[in-house]
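This is the structure I have questions about; it appears just below.
Every protein chain of the complex appears in place save one, which is left out.
Now for chain A:
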């Protein structure tokens, strides 16, 4: 009897293993879900738009490099992206898509604050995979984490850590043109040293320096004055039209402000939304789903778009803290109407150029290069935040609307919007033309 039991168990084990072992198939949906999860945590933790763009890019690149190592159609970004070195190769065959997703999650966890929230999600995936195919899972996990470590060492040297402790933006209200904190919370200027972050594809933060903004002058008839008055009048018109006007809808749809401070009664709190980068990754998801893109192509789309967005922020922030231009709210309150209030809450950094315009231009260019120009889609990205679906005929259609939304919102002058979207498109085109991610790039573009 005594010997029978272990034997029985062994048999049972073998049998059960035989029954349960099955290949794990990772679909694009699982990547979408992982990115949604990261977005959710970022909303909670409150990351500013530039920082958020960095958090999105690195996990995507990790996943992409694993894909590129395993799929002959895809080129590694080594040599195309600054300072990236080849990821380690697996010791034995792995489920590379699972490894890519594991690396993605691990890096995301590394980059956000509330790790526990990612861990809960990760552990549910892990236990599911482990049940399905323990061997495969453990091998892929070991490899995915190894790649994650490799990418972590790379991102650790992008100057992010150093910029955390650089000087704050110095307010000097003696300079009439200089940006200063805005109501209601008068937050310090965020990320004044973001231009010192290592970019991905562009060679430096100042590769796409936009033309300077109209010179500050409140003399009637000056270009700057006219731009101020335009924002003021647009806002008045919109207010007259009421909350249901198209302009209000557009402004609110593209608000993408991760931290809007609200005072209600005696309470102060924040309404939080996704960042512009997150919105464009939402559009990426829509495009991938609409084209039924497989896992590999989805990784490519996310990677390319998130790098364009991240470089867009670096380029834009370089200009923001070069021109240090004052926001419409400050100027209008001081010179024109002291009770004027923009439709959207003014975000806490200088005005020129418009960040949303730059990254929308860059992201739309990246997406167009993958999915083509004539690509109509219904954008439901903001539905979880109580906003309706908006429909677009192309990525550029969406980008142009996103740019204009900032004027409707009363937080940008025309130059910041128009020059901004051009800055983003130029930068996007550079990225698209520089990167060779598919072996035959032209095939991708015309798809």
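Of note:
One rule holds for everything that comes next: a contact is a pair of C-beta atoms (placed from the backbone, for glycine too) under 8 Å apart; a residue touches a chain by one contact, two chains touch by 3 or more; residues count from 1.
In this text, contacts and distances are computed from a predicted model.
Taking the options "aminomethyltransferase", "ABC transporter ATP-binding protein", "Repeat domain-containing protein" or "Sulfur oxidation protein SoxZ" in turn, only "Repeat domain-containing protein" matches the UniProt protein name of the chain that is not displayed. For the chain left out of this panel, the touching residue among A:131, A:168 or A:236 is A:168. Contact with the undisplayed chain is limited, among A:135, A:184 or A:388, to A:184.
The hidden chain makes contact, of the residues A:43, A:57, A:344 or A:363, with A:43. Residues of chain A in touch with the missing chain: 43-46, 113-116, 161-162, 164-165, 167-173, 180-181, 183-184, 186, 188, 262-273, 333, 338-339, 341, 385-386.
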